[in-house]
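FYI, not all chains are in this one, though none of them got moved.
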Amino acid sequence: MVSQPSVNIKEILEQVVSTKPLVYHMTNMVAMAEQAHLTLAIGASPVMSLSSEEAAEMVNIANAVLINIGTPSKEANEAMLSAAHTAKRLGKPAILDPVGYGATKLRINLVERLLETGAFSLVKGNGGEISLLAGERAEVRGVDSVGSPPAAIAAKTVAQKYNCIAAATGPDDYVSDGERVYVLRSGHEWLTRISGSGCWAGTLMAACLSVTEPLPAAMSALSLMGAASQIAAEQSDGPGTFRIRMFDVMYQITQNPHAFSFPQWELMEV
Amino acid sequence: MVSQPSVNIKEILEQVVSTKPLVYHMTNMVAMAEQAHLTLAIGASPVMSLSSEEAAEMVNIANAVLINIGTPSKEANEAMLSAAHTAKRLGKPAILDPVGYGATKLRINLVERLLETGAFSLVKGNGGEISLLAGERAEVRGVDSVGSPPAAIAAKTVAQKYNCIAAATGPDDYVSDGERVYVLRSGHEWLTRISGSGCWAGTLMAACLSVTEPLPAAMSALSLMGAASQIAAEQSDGPGTFRIRMFDVMYQITQNPHAFSFPQWELMEV
């Protein structure tokens, strides 16, 4: 840990609220509803659609695009590829969340085709997904970097490999631009006892990406998740009430970010 | 404001509870789960399906049909058209919620084809959707009706244009039969901080439509939304707990509507 990057999360959240960006979610059927609730709670505006017949038009009217492959289907996959190509062509900020990457050939092929579009300035996943995306190079680097967590190395590798910002979430979150790696030690155990907390992070990143660059967008989103989860957990008796309190706290924080403190990212040696 | 229409919401809610209507929802993947929860909370019975192979049969066994195009797909669109044709043929009460009308060509075409079936005695949407549905005539009328809110004018126009009852929801809700326009000033700001509150109104309207005419169905449903949202907000700390409390309050109200008071509709000059 050598220094603290300067990301003005409070300003970014205020800009989200003041611009109310339209975040086009192409996302899985499990987290979709709560991602929509979250988008509104933080003052942005969601649109969800997996229709191949309107994906390109939706990209056109959106301020940011989030593609999350959690529950693939023939039509959804076609729609996601159409959206990615359109986002690239129009220069719309776009995030890829390769949920379950590596679990099936379908997901591996879909993610490869999506990444080939060059549309994504930010790729986020859990540590396992990002490590698999990093592929052999991560393994090699793992040998080189004794003591560095595999997910941190993988984030750096993915950022280099796909010329993007990469975020690997987990007990510790890592974000990398391919040169530097930053770590956030925050969050709460109950984030692993609800489904979709990683998907929620994607929603927050997409909202932030509509008002700032990918690196501060990823860092702000994960700081917000960390801050909110710690407050929500204190008000809750288990993962059910915790999940619902998250929407209250997200709303309260984004209504008045200056009243809250946020966990800080640190530069790490990888 | 000249007079108050006589809609016996308490009697309508009691009839819903005593008849437990089966409400066939063809609805979007975002609000679907909570619309099912809501249907049960108020004492009705939901069935959700977007399968083109069973849509006609589902219409046949349902007491009311709600078609909400929020997340279109090839199969769902085909299923919705099949259901609309069947509802028309069988005379089943049916509601259209043209979510996102105007956002894409797909949605415009789908809504036009659905409306061409003549199946819908009630069309509901937010103010923007109803205004777009009203089309040029709304703009013309907007010029004519200085001082009238655009959504109120649009509701009247849509009711005339499609020979139905039209409801435009928003901070103020408007319902029109094409001659008169009624306004409801109720609700809570947090209804805009959760996803699907408009879809929920569609669910309530569909349940009421199984026991009464479209005009009192729309008015009762929106009065219920208004009453419940104000009570739920008082018991909540933000949009998360508010959303969950809504199900408690909806249940409490419909269990004993005589213990509650409801916001009143007023006739307005448009």
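Order of writing sets the labels: A and B. Residues in every chain begin at 1.
Following the convention adopted for this analysis, contacts are C-beta pairs under 8 Å (C-beta built on N, C-alpha and C of every residue); 3 or more make two chains touch, one makes a residue touch a chain.
Keep in mind that this is a model prediction, so the values were computed, not measured.
Counting all copies of the one sequence in the full complex of this file gives 3, of which 2 are shown in place.
As a convention for this text, only the chains that are shown with their structure count from here on.
Residues 29, 32-33, 36-37, 39-41, 46-54, 57-58, 61, 75, 244-252 of subunit A touch subunit B in their complex. Within the complex formed with subunit A, the subunit B residues making contact are 28-34, 70-75, 100, 103-107, 192-196, 236-241, 243-244.
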